[in-house]
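A single protein chain has been omitted from the complex, and every remaining protein chain is retained in its original position.
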Amino acid sequence: MSDRVWEMSIEQRESLIKAAFEAKQQTYSPYSKFPVGAALMAADGRIFKGANIENASYGGTICAERTAIVKAVSEGTRSFVALAVVTDVPSTISPCGMCRQVIREFCAQDMPILLIPGDYPKPPGHDSEGKPGIIAGGIKETSIGELLPDSFGPEHLDLPRTGGGK
Amino acid sequence: MSDRVWEMSIEQRESLIKAAFEAKQQTYSPYSKFPVGAALMAADGRIFKGANIENASYGGTICAERTAIVKAVSEGTRSFVALAVVTDVPSTISPCGMCRQVIREFCAQDMPILLIPGDYPKPPGHDSEGKPGIIAGGIKETSIGELLPDSFGPEHLDLPRTGGGK
Amino acid sequence: MSDRVWEMSIEQRESLIKAAFEAKQQTYSPYSKFPVGAALMAADGRIFKGANIENASYGGTICAERTAIVKAVSEGTRSFVALAVVTDVPSTISPCGMCRQVIREFCAQDMPILLIPGDYPKPPGHDSEGKPGIIAGGIKETSIGELLPDSFGPEHLDLPRTGGGK
Partner (left out) sequence: MSDRVWEMSIEQRESLIKAAFEAKQQTYSPYSKFPVGAALMAADGRIFKGANIENASYGGTICAERTAIVKAVSEGTRSFVALAVVTDVPSTISPCGMCRQVIREFCAQDMPILLIPGDYPKPPGHDSEGKPGIIAGGIKETSIGELLPDSFGPEHLDLPRTGGGK
């Protein structure tokens, strides 16, 4: 068991969620019309906000989660304690595989990832209540360990190689 | 429960594994020096081979799995029954998040994904024997449902949006 | 001046253009609804066809030109003599920057890149006639040297570094 304490205070959690909603307002998503906001909390309490930034050549699109991460890393921060993601959809939406891979490079396996419903907070008695991982207000709490199991990461590039195989 | 029968014949499985090793020989990986081969079997039995094709601007790299998929799709095939992936590493190596996202677009949640150790077939009594998902020869059998749980996909782009949130 | 002879026969040129139109039919572009086809001729005369293959996470999209290139390279071919690109738009459409970067890795600076109007062949007297680079039928002939001037490529990664700067 880890000694690491992921517990954020209620205030910190609310700040992070609020930041994700604010981040979403800066979306540049004229092609998908699917705004996404992400907020990444660093170990020192700073919050980095990201939105999805699309491109006419769709492959040039950078998602909200990756925007938040490159922003933080380029500011010299590589130690993170939580990520929150929100869209305009009332259900919780999970990061894409590309973002999961970039999260994997910088975040601990069990760092909390909070998927926020677009109509947060959901009232008591809402549809998803009691489902696995659903916490207060309809948030789904997960982690990169759960979202990208058996992941590929930096350590694999250093593994000894065999010329072998048939 | 699905009626779909994923069972390949032993001959088909061996052909697919052989194709993944062959595919790896065409790698263009001067930067990572980490060759990867992938082989994708279509519903009609055709096998599409992919290798990782890197770029001096690293972000331009396209992995073996994605190469195999775009190859097949661009040939008019969108119905797949199995994917095999192999590297030069003696342990099994999992697809990156980007490839998982692209696999997600085209393959069924439970389509077999075979991760082949670089020294396949491992002899009886090898290290990973008996571990979860490990089958004969040291292969790890998995699926995109397992590798990209709670995934983001085409259906999410069509969800009703709320202007809401706080 | 180069000794290399880029001249294709008229038959080869027509085959390549025809292949680009065929390639476009295999597009998977439910998000942009902007089908693109590409055809890449190898030194041995083989033609590799690519279409744009999009993803629900837009950044996972791989364009037609890149599909054609990874297809060819993964088949063991790295020597190319011409690329043709076509869309459904009546004017010629240029490759995006990402594709230019991938073309740069594998193709000569002066290899012909033929941008085909979607209504090819345009009749004599059409609008773009006489414009720079426009040849018979409304095709625009260009090259990666023209499309990606002062490019970044493999040789730059090997340049000596300075710890310097202020």
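A, B and C are the chain letters, set down in written order, and residue numbers restart from 1 in every chain.
One rule holds for everything that comes next: a residue touches a chain if its C-beta (ideal position, glycine included) is under 8 Å from a C-beta of that chain, and two chains touch if they have at least 3 such contacts.
Not measured: the values here are computed from a predicted model.
Student: Tell me which residue among B:37, B:60, B:90 or B:138 touches the hidden chain in the full complex.
Tutor: Of all options in B:37, B:60, B:90 or B:138, contact with the hidden chain holds for B:60.
Student: When the complex is taken as a whole, what residues of chain A touch the one chain not shown?
Tutor: 23, 25-26, 28, 30-31, 49-51, 53, 55-57, 60, 62, 64, 66-71, 73-76, 78, 98, 101-102, 104-105, 152-154, 156-157
Student: I need the residue numbers on chain C that touch the omitted chain, in ascending order.
Tutor: Here the touching residues of chain C are 18, 21, 24, 32, 34, 86-91, 93-102, 104, 118-121, 142, 146-152, 156-157, 159-166.
Student: Can you name the residues of chain B that touch the chain not displayed here?
Tutor: Residues 31-32, 54-63, 96-99 of chain B touch the chain that is not shown.
The criterion applied here is as follows: only the chains that are shown with their structure count from here on.
Student: Taking the mean of the CA coordinates per chain, how far is chain A from chain C in Å?
Tutor: Comparing mean C-alpha positions, chain C is 36 Å from chain A.
Student: Whole-Å distance, chain A centre to chain B centre, using C-alpha means?
Tutor: Chain A and chain B have C-alpha centres separated by 24 Å.
Student: Can you list every residue of chain C that touches 2 or more other chains, as numbers and ranges?
Tutor: Within chain C, the residues that touch at least two other chains are 31, 55-57, 60, 62, 98.
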